[in-house]
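Below you'll find the structure, written out as structure tokens, and then a few comments.
One protein chain omitted, others in place.
The first chain written gets the first letter, and so on, giving A and B; residue counts start at 1 in each chain.
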Amino acid sequence: MERTVDWLVVIPLAPLLAAIANFLFGKWWIRDRAHWLAVPAVGFSFLASVAAAWTVLGHHQLLRQPLYTWISAGEFQVPVELVIDELTAIMLLVVTGVSFLVHVYSIGYMHHDPGYYRFFAWLPLFVFSMVMLVLASNFLVLFVFWEAVGLCSYLLIGFWFRRRSAAEAAKKAFVVNRIGDFGFALGIMLLFTKVGTLEYQAVFEAIPRLSSGTVTTIALLLFTGAIGKSAQLPLFVWLPDAMEGPTPVSALIHAATMVTAGIFMVARAHPIFLASPLALWIVAVIGALTSFVAATIATTQFDIKRVVAYSTVSQLGYMALALGVGAWIPAIFHLFTHAFFKALLFLGSGAVMHAMHDELDMRRMGGLKRWMPLTYWTLVIGAAANAGIAPLAGFWSKDEILVSAWVGGAPLLALLGLAAAFFTALYMFRAVFLTFHGQPRFDPHQLHPHDPPATMAVPLVVLAIGAATTGFLGVPPEAGWIHHALEPVFESAAHHEVTLSLTLGLAIASTLVAFAGLWIAYAAYVRGTLSPAAVAARLGPFYRLAANGWYFDFIYQRYVVRPLDAAATWLWRSVDVGIIDGAVNGSARIVASTAQLWRRLQTGLVANYALMIALGTVVLVGAYLVFGSTLFR
Amino acid sequence: MSLQVLIFSLLAGVSILGALGVVIARNPVHSAIGLVLSFLNVAAIYLIARAEFLAVVQVIVYAGAVIVLVVFVTMLVHPDDLPEFHGRRPLRVATGLLLGGALLLEVAAAILTRNLSGVPGPWTDQTISLIGGNTRALGQTLYSDYMLAIQLTALLLLAATIGAIVLARPEAVSERVMAARRTLTISLAHPRGLDQPELPPALPLPPDGQVKPAGGGRSIVLARSASEFTEQPAWGEWRTP
């Protein structure tokens, strides 16, 4: 069932207009009032999304609005069309909903920033890009907004571009994403050469006709894009550095936009992945490894935002694992719940930073529970949801992923996920305990930590409610509301019969693991019966491995960045300066020296010029006589 | 040979003689007289060709206004210090004569072998006298067929007038000092101006108040006052070697 409507366009248009207005007039006119435009625009977009989702999810109707034809070259047609199916509806709710809360939060958080208007120009632009990305009806439009999202992330991570580290982080995010996007673009081109169209529906119908090798190549290339955008194993290094941006940006990137784009794209292209078991297997392995590696790294970090950032990488790993074992609905379900508790965690740590005057190191916090009860309780809810403590949101979605992995033929990966769950609980509560419990490790007389103002507090509360309750949308497992809602999209996906005992068994196992992590964190950081330093010393190389982010950055720096840098320097010095500039300058020099020669003709004597004119006349008249007249014929 | 040809040849001969006088005479005033002679004879030839209006215009504009202007300017510039008094350039004269001879041969060949014959127009003597004379006929043609050209010519004359005014306008003192200082150093309060009365003493400060140091191969000019310096067109005489 499908319906053509004409009001879908307001969903992307509202944030876009706000962004343009703030960008054009922000500096000299709108200034501190920038949020008057941006916040209502995104809120309006959210309301429209709710209306659209109501129709789509309630009546299982496809909404579509053709906008215009972007490219029309012979057989090749690229229409820009907004299409909302069940998957898009869920994504829209997440994107616009969380973005709206982040916008509201930003009013308080970015207050007094000199770039206030600029912030409220890029932020709605980010929302616009992401909304268009989910609304796209073909791969090319998807790719365009995929890149637009990358651009916005660059602008926002480097928002405080005067800070060198922020500029570097923005550059890093952009370049690392570019590597993934390169693969993504190649995948789309291959798809086009093989299928001849980029419309989702037509492509998916054509997939069975392709050879398995081709499909695997396409799937893997597309997944390369997702690896970059969704920060999977080899390319996750940009995400922790993205912390250099303002905290609301981190929340937006991690929860609602950007990183979920990769997961969404794989879910959107699931017919391609389903046709290639090898590609699916690779997705699953990368996902599981990512979740485990990132979780171990997060355990060793002291920067509160970095802990949460690595936690995002880890959770994205879970989603990729789910995608890889064909559990599409759990993956989207986890994306949905994760958006709430991750946004909550970021905004909460932003509130802590705000209270601590931009202090990020948890070793200089402690005891904040006393002064910031609201932040504390909301953060505890977020942490518990992230750690998978029943019955909060993370528990249901994560558990379902583990069950799917187990029955999907990858019990080893499920165990890896379980191990990651242990670390998740450990680092989450380590962060909570270090920050809020114990004695203050700062001077309370100098700093006066306090709960944030209303614009920041309300989003925290709303998100905490979401983090606590959204899990129930997926209850009971495999038959919850969200499963029924998403079923039409993934009807081609395989179904597994899951026994109750397995579900219960894994649920109990993951709960036990989570409580184990919680207990260790409690023992180490509240009761002090376990010395973290001693444990770190005992673990030795393993600790150092995790603390250094498994040396990914180090390896990239030494074996990728530096050789490239050297090669580029060589090219610059020898090829560019020597050959290219040399050729240009050389020809200029030849011209100049020849001109010096001819310059002598220019005596400056009028008499000589007159002589030349007369000579020319004589020659011309002579030529006429010889060739033009009858004199010599 | 008809009488008409005879008269034409006489007039043409005197005209060519006058032209030769222009080129040969050393004194530009003599040249101007030769030019007048040539112009007047050409005007007479116009009468033979039944171009009475043009003949009159030739006399008034060319032989009258232009020549007066030329003689006037000749008198304004130094008539006693003309370059030809210091000798000609033989090589240039030879080249000029060679080119002139070559062109004359070519053109004469072209004229004498010509077989151009245009279509005769309607303006025979009868039609012209019917309309009331050459001037009236010319006027009607000018102000009907050549209206735009006449207007543009008027504009051209206006532009020429403005241009001549701008060119001939006396330069402001500061402009002339500036122009001089592009190539010279004007020495102000030069000690030599004080103790050597035959050398003019220093100028007052120029309007921009900047005094450039002498040297760098630039000539130094000394003057008693600004007006003396600027009123003296031949300040080249004061250049020190």
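Keep this in mind: a contact is a pair of C-beta atoms (placed from the backbone, for glycine too) under 8 Å apart; a residue touches a chain by one contact, two chains touch by 3 or more.
Keep this in mind: contacts and distances are computed from a predicted model.
Of the names listed as "Manganese transport system membrane protein MntC", "NADH-quinone oxidoreductase subunit K", "Carboxypeptidase regulatory-like domain-containing protein" or "ABC transporter permease", the one that matches the UniProt record for the absent chain is "NADH-quinone oxidoreductase subunit K". Among A:Val175, A:Ala534 or A:Ala607, the one in contact with the hidden chain is A:Ala607. Contact between subunit B and the unshown chain involves residues 1-2, 4-5, 8-9, 12, 15-16, 19-20, 22-23, 28, 31-32, 35, 38-39, 42, 45-46, 48-51, 53-54, 57-58, 61-62, 65-66, 69-70, 73-74, 76-78, 82-84, 88-89, 92-93, 95-97, 99-100, 103-104, 107-108, 111-112, 114, 118-124, 134, 137-138, 141-142, 145-146, 149, 153, 156-157, 159-161, 163-168, 171, 179, 233-234, 236.
Where subunit A meets the chain that is not shown, the touching residues are 602-607, 609-611, 614.
Following the convention adopted for this analysis, only the chains that are shown with their structure count from here on.
Taking the mean of the C-alpha atoms as each chain's centre, subunit A and subunit B sit 81 Å apart.
Listed in rising order, the residues of subunit B touching subunit A in the complex are 92, 95-96, 99-100, 102-103, 106-107, 109-110, 113, 115. Contacts from subunit A toward subunit B in the complex involve residues 607, 611, 614-615, 617-618, 621-622, 624-625, 629-631.
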